[in-house]
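Taking it in order: structure first as structure tokens, then the write-up.
Let's turn to chain A:
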Amino acid sequence: MESILKMEGIDKLFPGVKALSSVDLELFKGEVHALMGENGAGKSTLMKILSGVYTQTKGTFSIKGEEIRIKSPSDAARAGISMIHQEFNLFPNLSVAENIFMDRPSITGTLGVINWKQMNEKAQALIDSLGASIDVREKVQNLSVQSQQVVEIAKAISFDAEILIMDEPSAALPENEVRNMLEVVMRLKEQGVAIVYVSHRMPEVFEIADRVTVLRDGKKIATKRTKETTQDQIINMMVGREVAELYPNKTKIRSEEVVLDVQEMTLGPNQKVNFQVRKGEIVGLFGLMGAGTHNVAERLFGLKKGKGTIMINGKKANIKSPKQAKKQKIGYVPPDRHRHGLIKEMTVKHNLTLTILDQLTEYSKLNREKEQELITDYIQDFNIKTPSSKQVVNLLSGGNQQKIVLSKWLATNPDILILEEPTRGVDVGAKAEIYALIQKLADDGMAILFISTEMPEVIGMSDRILVMRKGEMIRQYNYREVEQNELLSVASSIEQDEVKVI
Partner candidate 1 sequence: ACGSNDEAQGSAEGEMEVNEEMNSFFINPKSIGPAYFTAAEQGAEQAAEDLGVQVIFNAPTETSSSDQINMIQDMMVREVDGIGISPNDGEAVVPVISDAIEQDIPVVTWDSDAPNSERAFYVTPSTDSDLGEAFAEEIAQQMEGEGQVAFMVAGLGSTNQIDRVDAAEAYLEENYPEIEIVTVVASDDDQQKSYDNAQNLLNTYPDLAGIVGFAGGEPPAAAQAVTQAIESGRMEAGDIAITGFAVPSLVKGYIEDGIIEKIITWDPAVLGYTSVYVLNEMANGNSIPEGELTIENIGSVYVEGQNIFSGTIDLTIDNVNDFDF
Partner candidate 2 sequence: MRKIFNLHETPIILFTIIVAFVFSMLSPLFLQASNIETILLQITITGIVAIGMTMVILLGGMDLSVGAVLALVSTIVGLLVNAGFNVWIAALIGILAGILCGVINGLIITLLNIPDIITTLATMYIFRGIAVYLSGGVWITNFPVAFSFFGQGTLLGLPFPVIVLVVLAITFGFVLKFTRFGRRIYAIGGNKHAAKLSGMAMKRAKLYVYLYSGMLSGFAAIIYASNVGSIQASTAALNISFDVIAAALIGGASIFGGVGTILGSMFGVLLLGIIQNGVIVSQFSPYWVDAITGLLIVVAIIINSVKRWKDSLKLEGKLK
């Protein structure tokens, strides 16, 4: 096999964090190379270095045996490297075609004049080849999240790069479009493109990847041929210990007292959802992107209006805004902590108490001593690693940021806690701590709705799992009654034997 890229001894130091240490990676022409690892293992960082967004602290790369330096995204593009970032990087105000071909000489003629017709045609052809039906003249801001992901992919492909990096490209796609995308990946592979495929989805990885490299805590653990390894082995390499350890043990007997009773909640035409959460129970809600789990959370927290009855502690609750939800003693940890969970420019302290300022107010003055006491307690109780309560949240690690979002809702002493993707972007250690915390809350009697697209944690944490598909609740499992592959197949409605897992 012909080697196209070699990264050797890559180190990356962020202020206070060693994200990568001495990582090697080799890519062959025409291979799909999966990059796996827990959240925060350093996958994105490694790939951002390769695509010129970050510069490595140490280490070298060579392309086709020649050492090169990549200092900016344009350097990378010139070296034939293009990347689909984990977060969207689109221009919402511009058309699909423009997003794909932004700032590119290929569609400009003399004097930098753009040939719109040619650009639109080229873009449309690309989009069509991805099996999507999007008008390339539409503005990106008018597209659904899935379509935006398609645009990202089309943009990356359009560079005709020799090395294509895809950082969790399937995370936001519905199942059928994942199929299309995988086909495209296979086609590119046949054309000789080397593809780095970052994903948490085992089935995909085993379906398309030739080799897989596992990172853990910024170090490379191993590179294996997919055919010569198993999912269990990979998980072991990723986590470095038994998976079971990650999740706390369930010791307490659950109460039968229903705290949250959702009746006939409408999510779409003919789609009604009914479920209950009991005191001290963790109910997992699992579904693929677009299954409607997010809508359930938003409806319960008053972010969306809709029909149906919500009973809390036996009483009908009218929830039209987060404020009213809070009054009903509901807490919500949103999936996008950057946008909705935290005020990142403000301090740990101010974030932590944002939800309870009304309780801290005495004669319209904030009791700042009480606030400080509370915060000291929280920082200790939840093991938030911060130099001081006055540290700006932005400078904390993702796990600690997440703990703050969690804590700020725990501070309100809710009866019901809705967690959505509570460990997204959180590293292993912090993850275990968060799980333990959640379990403790349940043990203390909180009713918890645990929404996640990460199967292992849903399985590991939930007393009961509700599976949703296309806005409907289709199956229910009890504690550890289900395996990942079954869960996925139910959620994606592919029959069990069709799923190519393990």
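Here is the rule we go by: a residue touches a chain if its C-beta (ideal position, glycine included) is under 8 Å from a C-beta of that chain, and two chains touch if they have at least 3 such contacts; residues count from 1.
How were these picked? Simply put, all candidates are chains of the complex that A comes from, given by their letters.
Bear in mind that the values here come from a model prediction, so they are computed numbers and not experimental data.
Asker: Looking at this complex, which candidate touches chain A: 1 or 2?
Answerer: Candidate touching chain A in this assembly: 2.
Asker: So in the complex, the part of chain A that touches candidate 2 is made up of which residues?
Answerer: 52-53, 72-77, 85, 88-94, 98, 102-105, 108, 111-114, 116, 141-145, 268
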